[in-house]
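To start, I am sharing the structure in question, which I have written as structure tokens.
Heads up, one of the protein chains got dropped from this complex, but the rest are sitting where they should.
Up next is subunit A:
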């Protein structure tokens, strides 16, 4: 019984302890840029951050609107090639995030 209570007490403290580590860590480290992890799905074929030198089209620094438009168009092609098929895996919002991230790479 006593052990149970002390364990409960410890659990009650847990959220406070976790919250304080989170706050401490978040104030000293830079948050991951939005869209980076999603956009990393492009890197296998388009190079790191979309900077392609030996592969498929370069994406880094292209306008966000252009990348977005192209990906949206790909989703409705009637005889999809590999990228047309691939583009169907992302929601509009995800495509927006990917396009914004890639457009900011230099």
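Please note the rule applied: a residue touches a chain if its C-beta (ideal position, glycine included) is under 8 Å from a C-beta of that chain, and two chains touch if they have at least 3 such contacts; residues count from 1.
Simple rule for what comes next: contacts and distances are computed from a predicted model.
The chain dropped from view, which UniProt name applies: "ABC transporter domain-containing protein", "FAD-dependent oxidoreductase", "Phosphate transport system permease protein" or "Type-4 uracil-DNA glycosylase"?
"FAD-dependent oxidoreductase"
On subunit A, where is the contact patch with the chain that was removed from view?
Those residues of subunit A that touch the unshown chain are 21-22, 24-32, 36-38, 40-41, 43-49, 51-56, 79-82, 85-90, 94.
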